[in-house]
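Can you read through this structure? Questions will come right after.
Only one protein chain is missing; all other protein chains are in place.
The block that comes next holds chain A.
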Amino acid sequence: MRGGSLWQLGQSITRRLAQTDKKAVSRRCFASGAADLKKTALYDFHVAHGGKMVPFAGWSMPIQYKDSIIDSTVNCRVNGSLFDVAHMCGLSLKGKDCVPFLETLVVADVAGLAPGTGSLTVFTNEKGGAIDDSVITKVTDEHIYLVVNAGCRDKDLAHIEEHMKAFKSKGGDVSWHIHDERSLLALQGPLAAPVLQHLTKEDLSKLYFGQFQILDINGSTCFLTRTGYTGEDGFEISVPSEHAVDLAKAILEKSEGKVRLTGLGARDSLRLEAGLCLYGNDMEQHITPVEAGLTWAIGKRRRAEGGFLGADVILKQLQDGPTIRRVGFFSSGPPARSHSEVHDENGDKIGEITSGGFSPNLKKNVAMGYVKSGQHKNGTKVKILVRGKPYEGNITKMPFVATKYYKPS
């Protein structure tokens, strides 16, 4: 759901360069790149804590700290993790028509959301493909708060602005505010709620998964959503940027070191274990939410009425079934990576991997990708080609690691 081309990033920074000319190229790229990279409010804090900073979607972000990616990933599920996701773009839509306006662009039943609740949704294009995925929250009937991927920021804002202009020209009442004055932090894991409770007077036991509140945390007004990108219970906290470092420090101190600063490397492993899409890998312009297994995110009323871009394509897929489907894989041998071919037992190509890696919590290879409908049932034996060699695998349901979202019993 969040991020961008994390896999490509991982390859570019950790692949050893054997040839001198490749090294020279990387030197040039780094020299010009470093000066242009944006920094979050926590940049110096990351460096002081041993963060290994890498370019990501135009920002300098920590891929890991002093602990290894594997240790960090395991620690999130055992204790907890604090992520700096301030590179992502938070914005507010306001006005009495902000709900019908947003409904022209996303598949969610925004009108049907209770105030203070939100959901994962998809911005679609005319062909029903995904422009981006996003967590949207209806704060009130006249205020929607949403967060979009850092790598899609320019594209998404241009898209929203273009449609907002057209909507307003017809008399619609909607305006926006992009929250560049705020920083987003993600606190995930079993200790997330107990630790955060130390920093606020509001009773967090009443804030369930998908719910939102504006409240005082550690002395500043924050937007709090009980959501995340790891499958664990946790929160995303939008804090005024001038208080971001203090909040991060307070969270780490209250946890007595058990909650660790965690980088994008572990974040990618965690979301993969949770079976969550990474836009740019598992979801792209040409993939519809139905194909991506996100039919549940298309509101019931929206399935009947449409009214969003590409509705005709999507509604037809809901009726006839999609031709490809996103599924999970276990495999032996080397981890299956993006673009690895998936074959059936006869050696015929049936699909492709879009994300994969080694799962630190399961200690086995996990991957997700798309296969032809009909071949997508759990248990189906497949062969995955890695560097030209086929390795045994099978299709499995996701999430790979059970989710622990905080829901009312």
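Here, a contact is a pair of C-beta atoms (placed from the backbone, for glycine too) under 8 Å apart; a residue touches a chain by one contact, two chains touch by 3 or more; residues count from 1.
We take it that contacts and distances are computed from a predicted model.
Enquirer: Going by UniProt, what is the name of the one chain that was not included in the view, given "TFIID subunit TAF5 NTD2 domain-containing protein", "Elongator complex protein 6", "Ribonuclease P/MRP protein subunit POP5" or "Glycine cleavage system H protein"?
Expert: "Glycine cleavage system H protein"
Enquirer: Just one of A:G58, A:G112, A:P240 or A:G333 touches the chain that is missing; which is it?
Expert: A:G333
Enquirer: Would you mind spotting which of A:G129, A:G357 or A:G393 touches the chain that isn't drawn?
Expert: Hidden-chain contact among the options goes to A:G357.
Enquirer: Touching the missing chain, which residues of chain A?
Expert: Answer for chain A: residues 7, 10-11, 13-16, 18, 20, 23, 26-27, 30, 50, 52, 63-64, 66-71, 265, 268-269, 333-335, 337, 357-358, 360, 387 touch the chain left out.
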